[in-house]
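With one protein chain held back, the other chains of the complex are shown just where they sit.
Here the chain labels run A, B, C and D in written order, and each chain numbers its own residues starting at 1.
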Amino acid sequence: MSLNIVNVEKRYLNRASGTTINALNGVSIKVEVGQTLGIVGESGCGKSTLARAVVGLEVPSAGSITWDGKVIDNKAKDRLKSHHSQVQLVFQDPYSSLNPRQQIENSIAEAIEVHGLVAKDKITDRVTELLVMVGLDPDLRNRYPHQLSGGQRQRVCIARALSAEPKLLVLDEPVSALDVSVRAEVMNLLIDLRKNLGLTYIFISHDLAMIRYISDVIAVMYLGKIVEFGTWEEIIENPVHPYTKALIAAMPDHSIIGDPTMLARTLEGEVPDPVNLPSGCSFHSRCALAVPSCSIIAPTLREISNGHLVACSEV
Amino acid sequence: MKLSKKFAIFSISTALVAGVAFVAPAQAASKDLAIGVTLDIDKLDPHTSTSFSTVRALGLVYGSLVEVGPKLDIRSGLAASWGFNADSTELRLKLRKNVKFHDGSAFDAEDVKASLNRILDVNTKAAARANIATITSITGSGLSVLIKLSVPNAPILAALDGVNMSMLSSDDIAANKIGKTVNGTGPFKYVSWEPGQSVKLEKNVTYWKAPVKLDTVTFRIIPTEASILAALNAGTIQFSVLTSPTVALQVGKNLNLYRTPGLGYVTLQLNARVAPLNKLDVRLAIQCAINRAEVVKTAAAGEAKVVGPITSPAYASDPDDRPCPNVDLAKTKKYLADAGYADGLTIKAIVSPTQYATASGTAQNLKAQLAKAGINLELDILDNATYVSRWLAGDFAAAVANNGGRIDPDTMYTRYFPSTGNLNKVAGYSSATMDALFLKGKATGRAAERKLIYKSISQELENNAVWIWLFAPYEYRAAAKNVTGFIPLATGSLIELRVVDLK
Amino acid sequence: MKRDPLKPKGGFYYYMQSTSGIVGAILLLFMVIVSLCAVFGWLPHDPLEQNVEFAMQGPSSNFWFGTDEFGRDIFSRSLDGMRRSLTVSVSAVSIAATIGVTLGILSGYLGRWFDQLIVRLSDVIFAFPAILLALAIVSTLGNSWYQTSLAIAVVYTPIFIRVARGPVLTVKEMDYVKVTRILGFSSLRILRKHILPNVTAPIVVQVALSLSWAILTESGLSFLGLGTQPPNASLGLMVSEAQSIAAFAWWALFFPSAFITIVVVGLNLVGDGLRDALDPARRSS
Amino acid sequence: MSNPLLSVSGLGISTVQDPRTLVNSVSFEIMPGEAVGVVGESGSGKTLTALSILGLLPRGVAIAGGSIIFNGTDLTKADPETMRNLRGSDISMVYQDPMTALNPVMKLGRQLLEVIESHEKLDDGSVARVEAALREVGIPQVERAMESYPHEFSGGMRQRVMIAMALLLSPKLLIADEPTTALDVTIQQQILALVSEQRRKRDMSMLWITHDLGVVANLVDRLIVMYAGNIVEAGTVQEIFTNPQHPYTHGLLSSLPSRTDKSRKRLTSIPGVPQKPWLVGNTCGFAPRCFKVTAECTASAPKLVGSLEKSVACFHPMGDK
Partner (left out) sequence: MSFGERISRILLSTPVLRIGSILSTLFGISIFVFLVLRVIPGDSIVGAFGIETGLLTPEQIAQLKVYYGIDKSLPMQYISWMQSFLSGNMGYSYSTGISIASLTAKALPVTIELALIGTILGVVMGIAIGTFSARKPGSIRDFAGQLFGLMALAVPGFVLSTTIVTITANKFHYFPNGYEFVRLWEDPWMNLQQMMFPGLVLGIAVAAPVMRTTRSALLETVDKDFVRTAIGKGVNARKVQSRHVLRNSLIPIVTMTGIQFGYLLGGAVIVENIFSLPGMGRQVLYAITKREYATVQSSVMVFAILFITINVITDLIYRKIDPRIKK
């Protein structure tokens, strides 16, 4: 079993301006069972679009996404009791991802009930089990979302995703919206669940520290493309792509104090508009290493060492 | 502070607008009369128009062979004199001398022939064609005209009155200009028509009767009567036509109010061809349950006259000459029991409240009165055109109606009650007796004899409770105090504006 | 009884935090009491009974609000009129809300051609003179109070379509709705369990406001003879009928007008209160 | 040592209705030219403290006590005109969300000129001054930017404009309320670099509010840690990061994954959720989550004691390493 993303492209037509937004521009990646793939990138790099495509919320404009050999699409009727429930998503914002008018218990039990995952009289037990699994007091079951803290809500979201008994969990910035002091708890929970349930994760974040902490392999995305891919050690310790390097350098770190070089600018300019993609390598406009050919030839991912891929012609 | 400044500007500007508003425009020197009416005229062809407003306005522009006076007497108009042959099958007219159309051409027998033939022509769709349908030929020259009739028909003389019988120029008729140009013999000349706003007329200096004193007459369309009264009070108009009794009651001492019982009447039409109204007892039960004075008091604010079927003063029915002159609920009960409706019954009545001022009140009071007698009058309230459609199709059990009247009872009812009448379906009743009486009435020339015949007709209608005649609404003319000399006419005509002066 | 401090505070609690809401609720209570009096016939006089001897009398101990030209008791008629006005407007708004909300939600949720169609249709009705529409309905279907309601309902349906469609477009994009799609729920379930409960706030507010507009619309239609049929009383009809006699009988105009004011003010305040109570932003503060 | 530029003492902030304490007796000082960071989670009262200095507290929230002395003037008692004169010229502020902090329907140039207009007379040189300020913060094509509306700019560019606006009249104190939270890391770094460069150049004091310890680590001189409406710890950056005394600060620091840590050992977490300031009362607000809690902690509130270099409000501080 594996998730296979092959050459996925996604374009949106903006009707108001008649322009096309290029969200994903040919992404290929394979996630093996039990692995955690970290995807890092800045806003607009397409990481969330990719997450939504993996769970079938978006239909790729080109390319395919298969789980266990079966194509994932957005047809709801196929999703009922199908392989699709094996892929679930946890959103970034725990405030907007729970129905404000639904009690916690119902939020978690709904999928179990609809798909008949356990016998009717066992549903309550199953909900209790899930609540305990995500570290919540089962007494919270009758609460409404607004009565819970952000961390608790995110745990409910995780429990709800787990209720469908998934194999693959896509985590789209799962701790970014949480208070700093509760992030660690949720991260720890995710790591425990992965171990206990044998889950496969796609962990998406703009925060390299979190990515680094949880991922087995990391993909760095820039403007809808993967620019570097490798094991977490390789990416963090031995980044090759100039963008990855800049990203790591820009990461605020409390462990380095009073170092004025931490405030040096590492990357000039801003991410180009995904409507008008730069020609050639889309990073060339901000790249210190850029040579004239970078604006003509778009580099493809190539392997520079065992399992370490990079899309740059100058490294 | 910002807000107070804003407010200051706001209030100053409001005050300015208001201040300006109270500077009334200066009065013109010429004698201009502005008349407030609710409805616009609908066309300029006098023969085909049926709307009151058109008839009223064009009545000042056109002339007819005879005229109906204040006492509903027939007076000479463009015909100076006339005479019937012995059996009333020929009418000889002597036309007035020196009558000129507004375009300057002289009026003579050619014009009479052309006008009457135009009315008789089916293609004209003339409104009053039926009234003179008995004419077989019109001959004559110069100032004399001979009209031959297919049957003895003395009442035809009265039918020659009115705007629908206007004398038009034969040249205009030949040139097919009727309805496009307005060329009459009346006291005022047509100037302009601004649809939805006004009709302007000016003095005809060559008018055959006394010299006209007003320089101009303007009909101004003010769609609500309350606004008309407001305009009178404010002095922006000097004369008005009102129909609503409650508005008329608000006319103050600063104005003259002319109140004339009209020829029209409000009635509860019963369709005797529809069950359960096909039973005489049911109809009589209804008649006995209705207090007409109460209807007048409530619906018309006391401003109307209780009448029988015939409203023309010369032939007027005695309103009390009917099985139940007064309310008699005991009789109602008995009639209902005889008809097999001891426990009461439901009758549907159509009514159009927008048709005339008292419609809704009349219907409501009738319903209340009949309810006391165990009769449930279910009101079906319709807009005017819908009402008329159903009325014409006879598609109703009862109808609260305000029908127009004529000075001659024959022209008034010949279309309803004889079985051959084209509105007999609407009347909902016919009988051999009725047919015979109407035939006799047409053929009889002598007034005294005719009166008897129409008294019988009236009794026949009342005894059979064909309809329940209720009252004749007043017609009101309100005028500023400086408007002098006006004589109201029951026909609704404003022709006497030809003698009005503005002081 | 001790209240669990963690138990969620209901909408009622938040509603009662709003002054407008409280005043509105009091006025609404007044309307309901008045209507109930009329429903159960607890009236000093029969609202339809005409009594010419007493016509056009001013307010007195016998006729608290005076009488009209038919000698009918204006107090009793006002109470009965309130009931009828509420009946007409409640049924009109119910129909409009039911149809409008259903179409609006479906339109927002399904999108594509269906959305286009519904939006176009509601534009058509929006741009159409209400009087003509009312005339058409009343003259083809008849003119009982429910046809009047139907006429008003047709006029108001597009408003509800808009009011429902807008939030659906927003809620549809909310993560908690997207999650339900990932979890493989049927559209019907998503609509019923996840979208409908979360778009009710603006609809409920709109219902309160529309009720007050419906009463005024009904009076406008009555003024043109298309509303409640005499002799039955509705507040609007009473006001429009009293116009002609107001010069001699101010009470005939004043009291029903005052009742209309109470209804309109009351419903608007209730709308304000509901808006406050249902607004999550205000709740959290 | 010179007098402090800003001296906040015993500042309390609470809601107006059914008074709820939001900030409880906060005291700190900022010396001329000094950069002070305030770190805390949402609801800790850090933003309210910053807003109260300029008198910009939201509706329904007001200063409940204490004083804010700026350059000898008590801002809590100053009249509106004094406050107005101060705002934007002596003290200016940069806000968290550059998307909403700029008037969406006013051209950027106009919004900057408004600052000059409010404190000086607009003259021929004003436009040039604004353009220069924009250039200084790294806005390309300044003339076009002057005619642009906020939505035509990216978040990073907007924040640059906000900074240009704040620096336009060379304030003595710049208050920055999480100005980089909404930005991407590479952009954040650009902004941080810009601000620290400008601060040095102008020798300006700065109060930097953030929830991200990493952001302030290299930016400020001293740090204030807030929790549940109280200052729990204050001191130099070096002291706080290397030798945190308060269990909260300590827990926070050890719950963050570090990029230098290669072990990926399990993160230490602080159990529970942050306390609401108004529920703290006369206790230590961190007590419910503290592993060192004793009865003393819930019996009374610990006072902030220590020096400017290092002070802590805790009955059981972590102790020196």
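Here is the rule we go by: a residue touches a chain if its C-beta (ideal position, glycine included) is under 8 Å from a C-beta of that chain, and two chains touch if they have at least 3 such contacts.
Here the structure is a predicted model, which is why all the values come from computation and not from measurement.
Chemist: For the chain not shown, which residue from D:13, D:31 or D:54 touches it across the whole complex?
Modeler: Looking across D:13, D:31 or D:54, the contact with the absent chain belongs to D:54.
Chemist: Given that one chain is not shown, which residue among B:226, B:257 or B:329 touches it?
Modeler: B:226
Chemist: Kindly note down the residues of chain B that lie in touch with the hidden chain.
Modeler: The list for chain B reads 2-3, 6-7, 10, 17-18, 20-22, 24-25, 34, 36, 40, 42-43, 50-51, 122-123, 125, 127, 129-130, 179, 193-198, 218, 220-224, 226-227, 229-237, 252, 354, 383-386, 388-392, 403, 415, 422-423, 425-426.
Chemist: Just the residue numbers, please: which parts of chain C touch the chain that's not shown?
Modeler: 19, 116, 119-121, 123-124, 126-133, 135-136, 139-140, 212, 216, 219-220, 223-224, 236, 239-240, 243, 246-247, 253, 257, 260-261, 263-265, 268-269
Chemist: Mind pulling the chain D residues that touch the left-out chain?
Modeler: 51, 54, 56, 58-59, 80, 84-89, 92-93, 95, 97, 100-106, 114-115, 117-119, 149, 151-152, 162, 165-166
Throughout what follows, only the chains that are shown with their structure count from here on.
Chemist: Of the chains present, which has its C-alpha mean closest to the combined C-alpha mean?
Modeler: C
Chemist: Give, as an integer number of Å, the spacing between the C-alpha centres of chain C and chain B.
Modeler: For chain B versus chain C, the centre distance works out to 44 Å.
Chemist: Between chain A and chain B, what is the separation of their C-alpha centroids in Å?
Modeler: Using C-alpha averages as centres, the distance is 86 Å.
Chemist: Which parts of chain B, given as residue numbers and ranges, touch two or more other chains?
Modeler: none
Chemist: Thinking of each chain as a vertex joined to the chains it touches, would you call that graph a line, ring, star, complete, or other?
Modeler: line
Chemist: Could you list each pair of chains that touch, in label order?
Modeler: A-C, A-D, B-C
Chemist: Can you tell me which positions in chain B touch chain C when the two form their complex?
Modeler: Per the stated touch rule, the residues are 226, 244, 246-247, 249-250, 294, 297-299, 301, 352-354, 357, 360-361, 363-365, 367-369, 371, 379-383, 386.
Chemist: Give the list of chain A residues in touch with chain C in this complex.
Modeler: Checking each residue of chain A against chain C gives 52, 55-57, 74, 76, 79-82, 84-85, 87-89, 91, 93, 96-102, 110-111, 114-115, 143-144, 146-147, 157, 160-161, 164.
Chemist: Give every residue of chain A touching chain D within the complex, in rising order.
Modeler: Checking each residue of chain A against chain D gives 42-43, 149, 151-152, 179-185, 187-188, 191, 206-210, 212-213, 233, 236-237, 246-260, 262-268, 270-271.
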